[in-house]
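Just one protein chain is left out here, and the rest sit where they should.
The letters A and B name the chains in turn, as written, and every chain counts its residues from 1.
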Amino acid sequence: MKFTLTMSGADLLLLLPEILLTTWLCVVLAVDFVWPQLRKDRLAYLSVGGLAVVLVTLFWFDLAGISGTLFKHMFVVDRLAIFFKILIVGTTLLVILASMDYVRRFRFFRGEYYFLVLMSALGMMFMSSANDLLSVFITVEFSTFGFYVLVAYLRQDLASNEAGLKFFILGIFAAGLLAYGISLVYGETGKIVFSDIASASATPGLVIGFLLIFAALGFKIGAVPFHAWIPDTYHGAPTPITAFLSIAPKVAAFAILLRMLFVSLATFKPAWVVLLVAVSILSMTYGNIVAIAQRNIKRLLAYSGIAQIGNVLIGLAAGTKMGSDAMLFYLLTYLFANLGAFAVVIAVGNVIRSDEIEDYSGLNRRSPFLAFAMLVFLLSLAGVPPLAGFIGKIYIFLAAIDEGLYTLIVVGLINVVIALYYYLVIVKKMYINEPVDPSPLRISGPMTAVVYVGLAGTIILGIYPRPFIDWVVGATLMFSNLVGPTASVLPPTVLPFGG
Amino acid sequence: MANEAVPLNYIPILLFMAIVVAFAVISLLIGSIARPSHPYPAKLTPYESGSPLFSDARVPFPMRYYIIAMLFVIFDIEFVFLFPWAVGFKQLGLLGLLEMGLFIGILLVGYWYAWKKGALEWE
Partner (left out) sequence: MAQLLFFYLAGVIVLTAILVVGLRNPIYSVLSLLIMFFHVAGLYVSLHAEFLAAVQIIVYAGAILVLYLFVVMLLNVKREDRYHYQFPIGALLGVAILTEAVVLAIQRGYSEDVVPSPPTSELSFTGNTEAIGESLFTTYLLPFEIASLILLVAMIGAIILAKKDILTR
């Protein structure tokens, strides 16, 4: 038997961001337990520094056009993977900055918190590069393991324990579905790499296998029939983890969904479009309607997140190159707006120790900056011009129109109105109601930085989206052969603001 | 050998298992047949001397058992991965050594952590 693995320096280069992060998180862990007396915010800056280096490496990859596959196509580095990795690493960086004050609430294991966040980020980076079913399973589990612990990190808090338990039980259930689905697909085809599966015929085992895989990924993105864990988990988890959970794992799961649907199952497009349309409609409608009744801002953002995922699924349901572009762009806008909104929730929660919407009354009097930031983020989530969310929604609706998914558009537009209602209720509370305690809120430096980044992203993506659209269009070039109009650039009519 | 539908070379192991089960069953059976059986309530109490029970014997185990068991599982899995590596050690060569070194190195970080945090201590 011969040992046939040849790895050159060029191959290792493809793994460079992951290798850097792995080394770095081991360093962070070791620094924490070797010097326990080191202040934990130093550890946070250490993590942020490492992530910044990884981010720079990823941007260099993107600009230099470094791409390739490793391990018989199991690990792929292309512009799509790099796009998702940039999103994930960027989110992680901001989440760590936003966690620095919150970490003081933990009585134990403050240092390990950063390690686990970095570990989850590493898992999600591997997820974006997964190009076969085995990698999908192992990376999805890897990225979720850290979250199981992080969600239950507030050990003295019963809600956090409950959140951790629910997340864990439903998470391992999803893992079981994923493993079963993968085994069925492998049993039917004997192949695991996505592009090899593309030639398979639609046998019943394959269909059930893929349905199970989608159910498991549905858990990860929190789309409607599989959303049951979201509200309680989001509510009980430490708020920075809620923010992290609401963005990064979903982004990474979309990377897998994109590859699976657009590469492996391109020939079965009519079948999965129906499925995605249904899931999208359910997610948008359910998320928005239930969000109206929420009294807790974290629960509200949880339900609005379900609805936003419904919006993202519109792009996936379009099933075209333009659909995937729109989806990527939408994820970008969602990242900034949602992370920003959660940053405000963390900043407010650190002072008033409450996440009830009622306690946001008169926020404008207590901190005009936070109130304004929240206003921008909520309006962007609702899709009001000239903010990022508006361009994102228009882009995604246009992609759906090109495919003639009119039902989806009508439902989507109705949902925009519903969402606007409950976002405006918060805005009204912040600006019109009187505060109970009018003392000004103090915000720390890192927190302000995160809010500024969110604001900058939301506004720049709204007024000058062109470079970002070029970026997402470039990232999905591999899907150009897909059926449907090849909309390589957004029609100029869509860009009323400086485009 | 490897293409038979039924792995016949495992029959000795099956025999062993059958002997183990039969031994247990037969010993218990002989005991229950041979011994006299005259139960009465006082005889059936846990302590025939008559001293009363203080509490239920079923007390919750301390958490540290769980940590030890968890660490055991993790290093058990590590061992399982070591096995095919050791079998193919000559073919795998230097690169294989490096791969396994990386694998164990990452786990050693965790071991070091557990050590430092006192997870391996009983107190």
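Worth a mention:
Everything that follows uses one rule, which is that contacts are C-beta pairs under 8 Å (C-beta built on N, C-alpha and C of every residue); 3 or more make two chains touch, one makes a residue touch a chain.
Since we're looking at a predicted model, the values are computed, not measured.
Among the residues A:D62, A:D78 or A:E112, only A:E112 touches the chain that is left out of the figure. By the touch definition given at the top, subunit B reaches the unshown chain through residues 1-3, 5-7, 10, 58-61, 63-67, 69-74, 76-81, 83-85, 87-88, 91-92, 95-96, 99, 102-104, 106-107, 109-111, 113-114, 117-119.
Within subunit A, the residues in touch with the undisplayed chain are 1, 3-5, 22, 29, 36-37, 70-72, 74-75, 107-112, 115-116, 119, 122-123, 126, 134-135, 138-139, 141-142, 145-146, 148-149, 152-153, 155, 186-190, 203-205, 208.
Following the convention adopted for this analysis, only the chains that are shown with their structure count from here on.
Those residues of subunit B that touch subunit A in the complex are listed here as 88, 91-93, 95-96, 106, 109, 112-113, 116-117. Those residues of subunit A lying in contact with subunit B across their complex are 1-3, 5, 7, 22, 26, 29-30, 33-34.
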